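Notes to accompany the following structure.
Yeah, one chain of the complex is gone here, protein chain that is, but the others are all in their spots.
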Amino acid sequence: MRIFLGQRAWLLQRLTALLILLFVVLGAAGLLAGATPSYVQWHAFASSSLGAVLIVLFFGALCLHAWIGIRDIVLDYVHAPGVRLPLLALIGIILCAVLLRVALTMAAHFLPGA
Amino acid sequence: MPTPSPGRPRFLKLPSIRFPIGAFVSIGHRLSGVVLLIGLPFLAIALEQSLRSEADFAALAAQWAGPWRSLLLVIVVWAAAHHILAGVRHLLMDLGIGSTLTRARISAWATIVTAALIALSSAARWLS
Partner (left out) sequence: MRISIYRFNPELDVGPHMQDYDVDPDSGDKKLLDLLVRLKTIDDSLSFRRSCREGVCGSDAMNINGRNGLACLTALSTLKEPVLLRPLPGFPVIRDLIVDMTQFFAHYHAIRPYLINDEQPPERERLQSPEQRARLNGLYECILCACCSAFCPSYWWNPDKFIGPAGLLQAYRFISDSRDTASAERLAYLDDVYRLYRCRTIMNCTEVCPKGLSPSHAIERIRLALLRESS
């Protein structure tokens, strides 16, 4: 039970933060440099295996980071088990749905025949 | 017989407590995190739309043109800026960089002011 609770969650929070930070800094630097991508460029990036992996990785890190963060908030402020558990479940389902949607988008896009 | 109190009270009226600057960064970190969490499903939808077709890609930017939607965007920009800056501050402090009280106070002010400036500059661009 200790795996996801104490240090592991704290560490994952920081590792995902670093990953997200890297993506955001690169993205923001690109945008500020005036390199707003055209549809063709963006489409080509997302169609490459590297691009697809990076996009899925980015959303994976976002969802994991968001989960640990919101779980901490719920643990602090919501104490009644009858509220806490359904609330955590609801947020977990939403985050899984986000990930699923991204995965489906990329699958449909990356594998046009599928 | 006097009526005894049913329980022990606790003093925890937050407006009566004088919070240090670091506490404002922290609650801002939380608030901005929740804002970004709410924005996450919309980001996933935007990803799909951006890849659907050239027209959908172009429509994405146009969707955020109205004044109310721009305001929403400014809030998201503030949230992202504050969350990232406060997050970097925490990452450095975890490693013992800037974790003394004096330095932590300075970086707390810097976080709040910089995030506000970024939000204001995006507001100046989109809301004018």
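As written, the chain order gives the labels A and B, with residue 1 at the start of each chain.
Please note the rule applied: a contact is a pair of C-beta atoms (placed from the backbone, for glycine too) under 8 Å apart; a residue touches a chain by one contact, two chains touch by 3 or more.
Since the model is a prediction, treat every value here as computed from it, not as a measurement.
Student: Out of all the chains shown, which come into contact with the hidden one?
Tutor: Even though it is not drawn, that chain still touches A, B.
Student: Suppose we count only contacts with the excluded chain; which residues of subunit A make the list?
Tutor: These residues touch the chain not displayed: 2, 5-7, 9-11, 72, 75-77.
Student: If you put the missing chain back, which residues of subunit B would it touch?
Tutor: On the side of subunit B, residues 2-5, 8-12, 16-20, 22-23, 26, 29, 90, 93-96, 99-101, 104 touch the unshown chain.
Following the convention adopted for this analysis, only the chains that are shown with their structure count from here on.
Student: Give every residue of subunit B touching subunit A within the complex, in rising order.
Tutor: Residue positions touching the partner: 30, 33-34, 36-37, 40-41, 43-45, 47-48, 50-51, 54, 57-58, 80, 84, 87-88, 91, 94.
Student: For the complex, which residues does subunit A have touching subunit B?
Tutor: Those residues of subunit A that touch subunit B are 14, 17-18, 21, 24, 39-40, 42-43, 46, 55, 59, 62-63, 66, 69-70, 73, 91, 94-95, 97-98, 101-102, 105, 109.
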